[in-house]
Structures are given as C-alpha cells and as structure tokens.
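Quick one: the structure is below, questions incoming.
With one protein chain withheld, the remaining protein chains of the complex are depicted in position.
Moving on to subunit A:
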C-alpha cells in the first residue's frame, strides 16, 4: 500500500511517498522517500533478549543505523542515539517489560535530510508494527545560510555549505518539541525562528501520516 503527498502548501517541503509493510518478515516496516532521499526502517518487537540487557520496568530499545557505505562509524552512533532517545519517549515501553524492541534503519539514498527522513520513516514503521505509542513524531530540518536566512529541507550541496543545520522533532498532540539537534554555529534568534518555522512545517508531515493510516485502515 503506497501513498503519495505532492501537496506542499505554503511550505516548500519535498514531496513524500511511502509504503508500509514493505518487508515480509518484520513486525513493522516502512520505506519513505522525501524528495530524492530514501530510508527504509524495520521494527521488530517485543522480542526476547539476554538477561543482562533486560530492564524490569520497561522494554530495551535498540537502534541500528546502516549507511550505504556499509562500514559503521562514530557519527552513525550519534545518529543512533538521537533516534533511540526520540523513539524511547514515543513508545510506551512500560507495557513491554523485560523485552526488547529493535529498530533498524537502512539508508538507501541521501540527497539531504537523511536523519529527518529516517526519523519520519521510523515513526511510520512503529505505527505499522502496532506497538503502543504515546504520540507520533515528525522531524523537520532547516539550514542557516551565511546571511542568516533559513532554508527548510535543504538539498545536499546547500546543507554542506550552510553555516548550521538544525533538526527538530515535534510530537503529534500539541506540537511540542521532543528532540532538537544541530551542527554548526548560529545565533539564538536564528534558533527561535527556525524552531517556529519547523513547527509550522511539521503540520505537513502529520497530515501525511494521517493520510497514510486512512488509506490502509479503511474500517476506521
């Protein structure tokens, strides 16, 4: 089941296409493309894990981020920890104590905004897996260029040349900020502006999620 969203309204977010239940052996999976950037996420859980990794009050979430290059590196660990922290707040881990939930992200194409694409895809895969969630989340990224102007969802060459890249993750109920991470130097004013702009842009992503669920859950 695939869904397209070419509607970008007033915000220039890249067109998003996704397909849920893409993999046959996972508990939940999704493949999402935002513009030309594509990510594939597989979710498995609740799983039985080793005694040492078990936590008595909640489930242990493990995230694995695989790049196209294949060799794992230190920046990948950083991305994994961001995605893990975002998913941990979203999943109701206390309903699955002493078990494990594994989220595997595979980068297929990177033309800018890979981490945000991976986060959005992870949310869709979690929805597909049926795990209990506190809220859905949407990630939007923004680049601050040399003159202090903001560009939502920059392309790869613009993002690399930008002074700073800011990423924000918002939750679905009240659009409050869940995670924020950034690289580069920027002023406080630029941060506040980027935060509000991305918050408004996240509406597009949440509408997309709603369209996706509406398509394949047609009894609701």
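Definition applied: a contact is a pair of C-beta atoms (placed from the backbone, for glycine too) under 8 Å apart; a residue touches a chain by one contact, two chains touch by 3 or more; residues count from 1.
The rule is short, and it goes like this: contacts and distances are computed from a predicted model.
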| item | value |
| --- | --- |
| Protein name (UniProt record) of the chain left out of view, among "DNA primase", "Vang-like protein", "Ciliary neurotrophic factor" or "Ribosomal RNA-processing protein 43" | "Ribosomal RNA-processing protein 43" |
| Subunit A residues touching the omitted chain (full complex) | 74-75, 77-78, 80-81, 164, 183-185 |
